[in-house]
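For reference, the structure is listed below as structure tokens.
Yeah, one chain of the complex is gone here, protein chain that is, but the others are all in their spots.
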Amino acid sequence: MKFKAINKKMLRLLAVLVPLLLLFFYVALRSGPLASVPVTVVAVEKRAITPVLSGIGTLEARYTYRIGSVSSGRVKQLSVDVGDLVKAGQVVGEIDPVDLDEHLGAQRSAIKRAEAGILSAEAQLRDAKAKQAFTASQEKRYRSLLQASAVSAELMETKHQEAEAASAVASGAQAGINAARQELASVKAGYQGMVKQRHNLLLVAPTDGLVTSRDAEPGNTVLAGQTVIEMIDPQSLWVAVRFDQLQSGGLKAALPAEVRLRSQSGKSFAAAVLRIEPLADRVTEETLAKVVFTVLPEPLPPVGELCEVSVQLSLLQSVAVVPNACVHRVDGQLGVWVVDGSALRFAPVRIGATDQAGNIQVLEGLKSGDRVVVYSKSALHAGSRITIIRNNGKGTLL
Amino acid sequence: MISLAGRDILHGWVRFLMTGFGLGLLIGVTLSMAGIYRGMVDDANVLIDNSGADLWVVQQGTLGPYAEPSSLYDDSYRSILGMAGVARAANVTYLTMQVRHGGGDVRAMVVGVVPGGPGEPGQPGFLVAGRHLTGGRYEAVADVKAGCALGDTIIIRRNRFRVVGLTRRMVSSGGDPMLFIPLKDAQEAQFLKDNDMLLQQRRRTALNPLFNRPGVPGLLDAVIASQTTSVFVNAVLVQLKPGYCPEAVAKDIQRWQRLQVYTQSQMRTILVDKLIATSAKQIGMFLVILSIVSAAIVAFIIYTMTMAKIREIAVLKLIGTRNRVIASMILQQAVGLGAIGFVVGKIAATLWSPFFPRYVLLEPGDAIRGFIIVMVISVLASILAITAALKVDPAEAIGG
Partner (left out) sequence: MSGNGIVIEGLQKRYGSGDTLVDALKGVDMQVAPAEVVGLVGPSGSGKSTLLKCLGAVIEPSAGRMRLGEQIIYDGGWKIRDLRALRRDKIGFVFQAPYLIPFLDVVDNVALLPMLAGERNGAARKRAMELLEALDVAHRAKAMPAQLSGGEQQRVAIARALVNHPPVILADEPTAPLDSQRALAVIAILNDMARQYETAIIIVTHDEKIIPTFKRIYHIRDGRTHEEAGEGKSPRELIKTDKA
């Protein structure tokens, strides 16, 4: 009779104790090593992926012109400043000629003197020639006289000698003219040289372009060869990019690329690989390449700005592909965890290339349709109990 | 025979349950403290296990890279790769620093890894979301403790990083979440100074007449450029080919490369015995004290509970109840209280542990040990109380 009577107090006590015990068992099984590990799985599919190679580069000008003087001097004036556009042949500045103009004057005088020298040499020649003609005719006359025995042989000799001497003088005068002519040429050349030098003190833009640097101010002394004005051709901007050698297999010219400027991280500009540099960076283990924009960004970004470049390597052939979160190394072997029914098995694989979205090629070890573990709440071992959780669309396990 | 213990409990079931809950919370606190201690040690162990390395190669004469700073040239790994027994060697940098995320700062250990793909030494072992680093710059894989979501931006020094993957239980020995970024970015973050410092440095160099000679135009630029390269890493992680003894390979590397090399067990000693020793001892001592105090309180509560029934016990004795029956009643109540306390404590500890800022590891071994201790204490305390109860003179029940 007693036991059948429902004791209210007993009920209330049980109402607290029973859920408590259930909660206890739930807690004991759900946490700690007895618990199973939640995982998400994905089916292996065959796909062709386009690996993307990423690198960091700086925006540079293809050609940088450093305009300076060939002789030391003091900067006289500069007619452009940074940011100015110049045309080919435009004078952008001038080095102080100092005494060069005076030297030019001296040289011009020297030219005139040389010309005068030529005239005098010519006069000398005429004189010598006249003498030569006279003595020659004299010699002829006296020869004929000698034949007529009208004069002595000695006289004949003398006249002969005079003719010879006059000849020699004439040759000398001729040579004198040549020398004077050469003298003129030399002085003229010297003058030309000075003119050129004078001209070189004019800093002239070699092509159309943009002035990027002004390295000296009027009044500064500059050495021969020191850059005074630096300019670039803004249409010739390219990106000098460095790619890690580990990933840069498959990189070649003409591949399409995307460039993201550090200052405009949202936009990406279309570009293409122009060339791979034959010399790589030995220390940083990077391959160097040049990438040109398909259309230059407007307004022109400053030279030296950092860019992120992604090059799309060629589409690889279709093989089994898994997200790279699936790949683990267990006991020195690379592989994935394959789900067979509810059992877990580690399958060693040989991996290939990766694309930017994290898909990695599996060249050996899996076939399409195999189910592999992508995310897990903790590290898996061969005997782990797993609970498969449906991918919540965002592909996370949180 | 009815169960006297059962009836007594039923009669005051609310008080009994509440006492049990109170005890349970105390036991839960003690279990949590044990979990905190174990969590600390686990943080250190997990750091070693997760690095995926068999050997750590660090600067000669240092205990690095975790216990002491260590700097190696980043091309040392090439010579290490060439040694017998070495299957893989990868550079790695570690720097614990504040990174900016969302509106605020997070303290994280920034790990620079060679983005050679999953399975390389130094890479996170498993992901809970997203993907591994794929070689782009300014990408990051973050531990969930950092509080980031996929796609978030983290600012480290000068650069912005996009979170592309999330992982779990990748923490430093101090419990800080790890942030994996490409090695080059990490080298920049660690060894390159920030903008201000760089400007100062350039200015100082420019003022130095040795470097700023007018007759040598390119010298200053060359010097400044040389100052801003980063060629150091903190360690090289090595994975061995199967069949090679770690100690032997370590000795080889140490001898020929003149670098310091640690095996896994040596690293564990450094981390557990040196780095976290003080904190662990601190917590360990407190755990012992807490356990003793909890045991005392459990004992006290059971004792008091019994002494409150002294009159009933005297009456029972007087009307002829055997000592054994009285003792059994008290014992059953004590054990029941202990059991409820343990159940509540284990549940509470499990439910509130995830909210702690650091990892709390509740091992089933600890729970079982705790259960045994609680039961032993309950029995001992009730025996004390029983002895007191049975000394009661039933004559007290009859007035003078």
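We just call them A and B in the order they show up, numbering each chain from 1.
Rule of thumb we're sticking to: a residue touches a chain if its C-beta (ideal position, glycine included) is under 8 Å from a C-beta of that chain, and two chains touch if they have at least 3 such contacts.
Not measured: the values here are computed from a predicted model.
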{"item": "In chain B, positions touching the absent partner", "value": "1-2, 4, 7-8, 10-12, 311-312, 315-316, 318-322, 325, 394-395, 397-400"}
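Heads up, the rule we're going with is that only the chains that are shown with their structure count from here on.
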{"item": "Interchain centroid distance [CA atoms averaged], chain A/chain B, Å", "value": "49"}
{"item": "List of chain A residues in touch with chain B within their complex", "value": "7, 9-10, 12-13, 16-17, 20-21, 23-24, 27-28, 31-34, 52-56, 223, 226-227, 244, 246-247, 265, 283-284, 308, 310, 323-325, 327-329, 331-332, 334, 351, 354-358, 360, 374-380, 394-398"}
{"item": "Chain A partner contacts - residues on chain B that touch it in the complex", "value": "9-11, 13, 17, 52, 75, 87, 114-120, 125-132, 134-138, 144, 150, 160, 164-166, 168-169, 184, 214-215, 217, 231, 239-242, 340, 343-344, 346-347, 350-351, 362-364, 367"}
